[in-house]
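Structure first, then comments.
The complex appears here minus one protein chain, its other protein chains still in place.
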Amino acid sequence: MPSITKPLVPLLDLPRNSIGLTQREYEGAMSTLCAGCGHDSITAALVQALWELDVQPHMIAKLSGIGCSSKTTAYFAGTAHGFNSVHGRMAAIATGAAAANRDLLYIGVSGDGDSLSIGLGQLIHAMRRNVRLMYVIENNGVYGLTKGQFSASADLGAVLKHGQKNLYAPIDPVGVGLAIGATFLARSFSGDKQQLIPILKAAAMHRGFALVDVLSPCVTFNDHEGSTKSYRYMRQHEVQATEADFIPFRTEVTASIPSGGVQSVTMHDGSVLHFRAAPPDYDPTDRVSVMRYLQERHEAGEVVTGVLYVDEEAPSLHELTNTTETPLVKLPHEALCPGSEALERLQRSWM
Amino acid sequence: MPSITKPLVPLLDLPRNSIGLTQREYEGAMSTLCAGCGHDSITAALVQALWELDVQPHMIAKLSGIGCSSKTTAYFAGTAHGFNSVHGRMAAIATGAAAANRDLLYIGVSGDGDSLSIGLGQLIHAMRRNVRLMYVIENNGVYGLTKGQFSASADLGAVLKHGQKNLYAPIDPVGVGLAIGATFLARSFSGDKQQLIPILKAAAMHRGFALVDVLSPCVTFNDHEGSTKSYRYMRQHEVQATEADFIPFRTEVTASIPSGGVQSVTMHDGSVLHFRAAPPDYDPTDRVSVMRYLQERHEAGEVVTGVLYVDEEAPSLHELTNTTETPLVKLPHEALCPGSEALERLQRSWM
Amino acid sequence: MTAVAAPAATRVNDFAIKLANVNGTGSASANSLVMEAIFRMGVPVSGKNLFPSNIQGLPTWYEIRVNHSGFVGRVQRYDLAVAMNAQTIERDIAEVTSAGFVLYDSTFPLDSRLFREDVTYLGIPLARLCNEHFDRARDRILMKNIAYAGALVALLGIEPQVLDVLLDDKFARKLQLRQANHLALQLGMDYARDTFDCPLPIQVRRMPSSESILIDGNTAAALGCVYAGATVAAWYPITPSTSLMDAFTRFCERFRRDPETGRNNYLIIQAEDELAALGIVVGAAWNGARAFTATSGPGLSLMNEILGLAYYAEIPAVLIDVQRTGPSTGMPTRTQQSDILECAYASHGDTKHILLFPGNPFECFEFAARSFDLAERFQTPVIMLSDLDVGMNDWVVPKLTWNDAYIPDRGIVLDADMLERLQAFHRYSKLDAEFVAARTLPGVSPLGAYFARGSGHTEDGVYTEFPDEYQKVVDRLAQKHAAAARHMPEPVIERREGARIGLVTVGGCDLAVREAIHNLDQIGVQAGYMRVRGFPFGRSVQAFLDEHERILVVEQNRDAQLRTLLTLETAVNKSKLGSVLAYGGYPLSAEPVVDAVLQLEGS
Partner (left out) sequence: MTAVAAPAATRVNDFAIKLANVNGTGSASANSLVMEAIFRMGVPVSGKNLFPSNIQGLPTWYEIRVNHSGFVGRVQRYDLAVAMNAQTIERDIAEVTSAGFVLYDSTFPLDSRLFREDVTYLGIPLARLCNEHFDRARDRILMKNIAYAGALVALLGIEPQVLDVLLDDKFARKLQLRQANHLALQLGMDYARDTFDCPLPIQVRRMPSSESILIDGNTAAALGCVYAGATVAAWYPITPSTSLMDAFTRFCERFRRDPETGRNNYLIIQAEDELAALGIVVGAAWNGARAFTATSGPGLSLMNEILGLAYYAEIPAVLIDVQRTGPSTGMPTRTQQSDILECAYASHGDTKHILLFPGNPFECFEFAARSFDLAERFQTPVIMLSDLDVGMNDWVVPKLTWNDAYIPDRGIVLDADMLERLQAFHRYSKLDAEFVAARTLPGVSPLGAYFARGSGHTEDGVYTEFPDEYQKVVDRLAQKHAAAARHMPEPVIERREGARIGLVTVGGCDLAVREAIHNLDQIGVQAGYMRVRGFPFGRSVQAFLDEHERILVVEQNRDAQLRTLLTLETAVNKSKLGSVLAYGGYPLSAEPVVDAVLQLEGS
């Protein structure tokens, strides 16, 4: 939990990114989550990813719903506006925010309860509109904040501490995203910062809606034996489909990209996302094969991580609706109000 | 529209089913939909399917949301209880009804607006619980009752009479069902009664949640050139993946089943559902291959109809929750109230 | 049978007619054609569309009220009925005043049980005429309507050339249709002239044209949103609010497309449901855009939770509720004013909202624009309560005007410089006399960041669970709401010498109540008039209540919701408040109001 070590190190000797900021400027308030909560590791990854992306912290807008996971928007980018809204509606609220001002970087953080139960309809429709929004699900299979009931991503047959057994098959946001035509689908693990950071960076640069499903163990209610959202399980069953290795144009370090089986996708802003496919034939742009592969691995009891599907061709909401380049919030009233003469003219036909 | 011809023919000479009822007993009030509306053809198919199934009409419970499609529950099984509830929540209300009384046959009728926009979350979670419910979506790609706005199943690029163009990719309930583990997924066309009737019968006999997506042209707002929900389009692009040919046990007419490429599924009540696969290798029980096939056909611009996916192994809600055989509504109060002595005993630990 | 000239004396510019049709047969355009023609002759008129929640085959009515003094509220009996619907013809004929007229299609004989001694039957073989002159089945059905419109032109003495102009405008680009319409119109006119002595005693005569327009409230409200500078709109289709968003879309396409780039200076999202619709609005408003949604009862109920969020996180949001008959789905195509109470206190916990009550399309335009100023000044949701009658029917109102000097009231929004100069920024602490706090918009500067939340927070927006910190903020919210009273539109008040009774009403009841007061005056009974136009209530509302011994609150709901709000939110003694309630779904007419006052006077 970065924010907790905050007081210790003096700022000066910290490394700075190309806009001269240290990671400190990307941190937020002190976390109040349980010690060891996976969510805090994701926060840490977000801090580093944003720092590496050289974004102005105050040009970020953070949105969340309600839940332990949704609290984390307070724990990074302290100088960015945040909106901890209501349970399950963040996708809609973020859609409105993105509609109003296309110049900010929108980061939505949610939980599996927030996104796959009460908020499922909103999530799916935001994906369908391809709103430019990085949407992180801190997925622990339970409702943490309400003390550990099963969420819709709980594993079939999973057992809670007090013996209750989950009867229903889990909903996989990546699977749903594939079914409804989402344009960026990734999965990672809170314990694997090295993989998570480039994925978050790629998601941030995506042209439209970028869903990042991060398995994030709830150490208090769901990190026990047999939980597929536990640290132990993840360490054993994780299979990396692709490793995202993200290089913004301004710093070409192609050197670091190994040859062979490399799959490159150019992001809408010109930067390039390279995939090193674990299964050499893995093509994250071919929906059908992605579906097949994920289904097969799933049946083999594996959790495939990485950037699993990308479509950089699909236009985002603003492109679809042909809104002006200037953020709508920045348009002067003159540009919006037709004025009295136009009103006069308009009314002729009504007289 | 059966209900409209009602007054004309005398009852006597009508054929009767094995419980001695004529189709009349499965009809309902006069339809108030537009002449030629696809929904009325589905009503007609439902009437015949129910008649052929020999169900007692009053043992049916009809539920719907709000929309032209949702009105149709009034147009069949007039002696059955009906519930025209609120927009988008029928799946939940039907879940409660099914929970209370497992002995009735539950038929939910909805529209694409009712099910894929406002009601998407409820629909998905009802599928996930595998509630025993036949859920028919009368899918016309528009909001008929509110005068023709696009629904979430409208085709990308579709154009409305007054020139508006749809910008978003359609949501396919069958695709979503596959992604979240639904157990019965079928698609048909209101204009193809011959295929629709056996599908509806199969759905009615399914062990759990049976989704039947019926493309049903809206002659008033969406039957024009270029609409993939139009009669013309369907006639041209329909591909039958499977023909359901349903035979209840009590009347073994195995004779009618052709040999070769036949795929049989035994329904939970022992009756058998036979699939004649159009592509000889089509296996409606193999999710992965079903996904692949549908995706491919979709990209080829075809609409695959038939019973597309079935899993008769998956237990239904009552089986999952191990509720008693007797419908909960039929349990006498004595069986439910622990009584004063138990209360006495219970409280000892609290004193 | 031939027409028997009615004994009744001639009544110029003072009558009502009802046109009964089957919906989906294209009668709507014919009916409004007649109404528009009367309007163009400078005569005050109203056209009320009583349509079913159905697309084809059910009964639909169109009521035209003509009144030289401008009393064009609804009446309950008609001087003439155009009976084109077999399903309802009995009811329709029954509603004709004695010595009135019934126009029907005499192609088929009229059931003798439908004959009334005291009315004159005007049979016109509409079907036969159209079958003789038109070949396409579609035309034969559609043109019947234009034919009876033609007959009405002759019977009511409407100037034919007015219709020629109307048809020419309407079908400017559709020659064939234009010709067909002209022909059908002529057929009806000629037949009427040849068969009956025209005009009837009820007739229209040109009046000096005033500067008025014919417009419905939803179109006007949409225009108000455009003029106020709304850039983001989100909605979910629902009658009777749908046409508002349709109009907003049309206006944006016309006025908001950048001439150079052809790009849009607006973004309209048809959401997946009403929760999302308001969510989108709140997100956009948090980000600084003027954003709104339009809905009706069921949508409003679904918006309850997010309304509470906007109230507590202090986010401007404009919601237009075009009310219809509840509860639940109710009667979607019937009018009512029954969301008043829910709108005032929507959402759980302690909440109070700002409400605006337009009484006609003119005010829909004005108040819609004003909603955004109020929402941004007070950083809270503002709900404009229109209704189906005001929103969907065509009203004759004064021409809309716009002051080009208008500058949007954005409330206290700190920009980067202000933040620099400021010592510290406290998002949720009182900054002005009206208990409003300063807000900032995302992206403004590193100094402007704050955390918006619906959970307990301090004056800095920091999460808290301490009673004192929590109360500081919610107490200010209550004070802020009270302070808004000064900014609400004043009630419309008409005092009357020696009036002991005061009639208080709201919204579209306006005309009917004024008419009632006029009629009462005729028989020497005086009653004061007040139409409230905003909540929280201001001083003038209290004053009017105090001035009168007895108050009758006239409203269109079962539970006297406006009376309830007055009881709670003014100092009035509720025993003083009586009610006139009309909630069957049709627009209000003067009769019940007159009766109620007389009864009260009597007692």
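For reference, chains read A, B and C in written order, and residue numbers begin at 1 within each chain.
One rule holds in what follows: a contact is a pair of C-beta atoms (placed from the backbone, for glycine too) under 8 Å apart; a residue touches a chain by one contact, two chains touch by 3 or more.
Nothing here was measured: the structure is a model prediction, and the numbers come from that model.
The chain not shown here makes contact, within the complete complex, with A, B, C. Among the residues B:D13, B:E225, B:D281 or B:E325, only B:E325 touches the chain that is left out of the figure. Touching the chain that is not shown, out of A:A100, A:L145 or A:M234: A:L145 (per the contact rule at the top). The chain that is not drawn here is touched, among residues C:T120, C:Q270, C:S347 or C:S386, by C:S347.
Checked against the full complex, the one of B:L33, B:V47, B:A61 or B:I197 touching the unshown chain is B:A61. Interface residues of chain B facing the missing partner chain: 57-59, 61, 63, 66, 73-74, 78-86, 89, 91-101, 103-104, 121-122, 124-125, 129, 317-318, 321-325, 328-329, 331, 333, 335-340, 342-343, 346-347, 349-351. Within the complete assembly, residues 32-35, 66, 68, 86-88, 113, 117-118, 120, 143-147, 149-150, 152, 220 of chain A touch the chain that is not shown. Residue positions on chain C in contact with the hidden chain: 52-53, 297-298, 300-302, 304-305, 308-309, 311-313, 325-334, 336, 338-339, 341-342, 345, 347-352, 453-456, 465, 467-468, 470-471, 474-475, 478, 557-559, 561, 564, 567-568, 573-575, 583-586, in rising order.
Here is the rule we go by: only the chains that are shown with their structure count from here on.
When C-beta pairs in contact are tallied for every pair of chains, the largest tally goes to A-C. Using the mean of the Cα atoms as each chain's centre, the chain most removed from chain C is A. Mean C-alpha positions place chain B and chain C at a centre distance of 40 Å. Put simply, the C-alpha centre of chain A and that of chain B have 35 angstrom between them. Of all residues in chain C, those touching 2 or more other chains are 272-273, listed in ascending order. Residue positions 121, 124-125, 129, 321 of chain A each touch two or more of the other chains.
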